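Worksheet for the structure shown next.
Yeah, one chain of the complex is gone here, protein chain that is, but the others are all in their spots.
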Amino acid sequence: MPHRKSLASIWRRIPQRYRGESTMCLNCGRHFFPPRHFCPYCRRKSKIAPYTISGRGKVMSYTVVHVAQEGFERQVPYVIAIVELEEGPKLTAQLCAVEPEDVRIGMPVEMSFRRISEDKDDGIIHYGYKFSPILSPKK
Amino acid sequence: MPHRKSLASIWRRIPQRYRGESTMCLNCGRHFFPPRHFCPYCRRKSKIAPYTISGRGKVMSYTVVHVAQEGFERQVPYVIAIVELEEGPKLTAQLCAVEPEDVRIGMPVEMSFRRISEDKDDGIIHYGYKFSPILSPKK
Amino acid sequence: MGNVAVIGAGMTKFGELWDKGLEDLIAEAGAKAVNDANIDGEDIQAIYGGNMSAGRFIGQEHIGALIADAIGLTPIPSTRVEAACASGGLALREAYLAVKSGTYDVVVAGGVEKMTDVYSEQVTQTLGGAGDQQWEVFNGVTFPSLYAMMARRHMHDYGTTEEQMAAVAVKNHSNGSKNPYAQFPFKVTLEQVMSSSKVAEPLKLLDCSPITDGAAVVILASEKFARKLPQEPIWIIGSAHTTDTLALHDRKSLTSIEATRLAGRQAMKQAGVTPKDIDLAEVHDCFTIAEIMAMEDLGFSKRGEGGKDVESGKFNLNSELSVNTSGGLKSCGHPVGATGIKQAVEVTWQLRGEAGKRQVDDAKVGLTHNVGGSGATAVVHIFSKEVD
Partner (left out) sequence: MGNVAVIGAGMTKFGELWDKGLEDLIAEAGAKAVNDANIDGEDIQAIYGGNMSAGRFIGQEHIGALIADAIGLTPIPSTRVEAACASGGLALREAYLAVKSGTYDVVVAGGVEKMTDVYSEQVTQTLGGAGDQQWEVFNGVTFPSLYAMMARRHMHDYGTTEEQMAAVAVKNHSNGSKNPYAQFPFKVTLEQVMSSSKVAEPLKLLDCSPITDGAAVVILASEKFARKLPQEPIWIIGSAHTTDTLALHDRKSLTSIEATRLAGRQAMKQAGVTPKDIDLAEVHDCFTIAEIMAMEDLGFSKRGEGGKDVESGKFNLNSELSVNTSGGLKSCGHPVGATGIKQAVEVTWQLRGEAGKRQVDDAKVGLTHNVGGSGATAVVHIFSKEVD
């Protein structure tokens, strides 16, 4: 990595990356991930409440990455996807436990907590969320 | 170093750093180090010619550095000075072969070719100019 | 507010310029533009310089002062602006506003990027800074992977094909082969693009713009000043700058860049033109899919038909609309902070009739379109030979 990160920058996002902690606006019902502390639609009228995302969603688009950035070289080829959560927010993450050729737009997926990457210089391991296919969707 | 430098960026400045190659404006007589390819005072009327600086000058100001940047940690305390060359251009470099407490503003110095610093990551050694006192000035 | 003219233009050759540093590049482009404008240094009142990431590429910030120093124009105000890959377009926009509003009469708009002083994996890392570091890049996103996801969704929704994307590269290399300033001035075939190595599926190496060093400068002036010069001015008749969320996933659509749509609409409204009035367009083809989306977002193609249109030859040189006559980012090269200014240089040359073998016949109105990141910034300008 071109800049070595202090532990603070990692620790700061633990509630979101490890536990999916988020917020919602009680005025308009919008959910925010990462959390916002005010609603840009409601501003002064915002009533922000904490919310933990369900972690279930579906794939909006995806790609198979062959040329990785530093820290991800050993993982290629890997799948990156944009996932729309049930609650509305969208996010970008790796898909795991699935073969690249089996990924489809619209595929239902769920969040899990994984190792993301490893810094070259000082060996810090970064953790966060990835998504994997929901094998037997609840009926 | 936060960014590893390619050899090109080092090689590009060899004529200046190793040999003091410079330019002057034949229209107004100004010398430029590092070299300029046009004279900002004469512009269209510039007549730029190559010039190799003599390397002799005097100390305009100096400091003793105790907190170094990466690559220079082993050298502290070291002296940095601004030197005005005989030809007019001024430049900034380390002073060597002198005790910090013996440096004076106005002191005559001359340029020499030295090791400047060492990159941590890949061990590239950077060379360039430093200045040392002229012990017996020519009469 | 008065009219704004381009009175001078200049650029370096684009490429891996090992023997030139950032200050050499901008000094060369600046001197060319000042000479081209037939003015003196003393006429210039301010500088706006676009640069994305000299801090990471060469360890240097304070780029406004560096440019003023390199061109020998201190002590005038010199402002570096940054909007990732749209930094050059943004410098043009700020310089335009400064003249348009009457603040200054003559302003330099420059762009420069020195990318090849670091290794290519560091370039990849640095370009990631155009996206969202915490919520995209942290999770393994590379810059191509963002456009790859737009491409995949475009294919899914509209039936766009990899061959249609490849057709963008073929066209732009064909144009670039006629541009002596281009980094890769040679043609490529559809087969070469299709069989190039995978970067982020469906994007392949020849779908992607290269790593480039380069600088470009245009000089803008008020109508009063421009009319005093011997050369014919080129006029900026429309200008717009818009933003969107930093992260692609937060946008309304994955198949359209909303910032482009808005900026294009605003600039055309100001200029009083419609897409049909435009003779040539330099658009932001950082990836081939980006040009296809740009055609749709700017109104040159119907929604979903950008791929078909490029494949049909509609955007070839001297067909319905000449797109990326310079070779685009793809063949001419993409020194990120310089690209938006290079687009303006190309359009200026085209409207003056100075574009040599790639000249668009009877070119009267041109458009430039510069995008930052995956679409969080868009800057659109419209140029004309005539002005009211």
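Should a chain be cited, it is by its letter among A, B and C, assigned in written order, with residues numbered from 1 in that chain.
The definition used in the following text is that a contact is a pair of C-beta atoms (placed from the backbone, for glycine too) under 8 Å apart; a residue touches a chain by one contact, two chains touch by 3 or more.
The shown structure was predicted, so the numbers you read here are calculated from the model rather than taken from an experiment.
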Shown chains that the omitted chain touches within the full complex: A, B, C
Residue, one of C:Ser78, C:Thr116, C:Gln350 or C:Ser384, that touches the chain absent here: C:Ser78
Residue, one of B:Cys39, B:Ala93 or B:Val109, that touches the chain absent here: B:Ala93
Interface with the unshown chain - residue positions in chain B: 1-2, 13, 34, 60-70, 72, 75, 77-78, 80-83, 90-94, 100, 105, 116-117, 126, 128-130
Interface with the unshown chain - residue positions in chain A: 1-6, 8-9, 11-13, 36-41, 43-44
Touching residues (missing chain, whole complex) on chain C: 1, 21, 52-53, 55-56, 58-66, 68-69, 73-84, 90, 93-94, 97-98, 100-103, 125-126, 128-134, 137, 241-246, 250, 258-259, 262, 372-373, 376-377
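By definition in this document, only the chains that are shown with their structure count from here on.
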A-C against B-C, pair bridged by the larger set of C-beta contacts: A-C
Chain A and chain B, separation of their C-alpha mean positions in angstrom: 50
Junction residues of chain B - those touching two or more other chains: 2-3
Chain C: positions in contact with at least two other chains: 56, 122
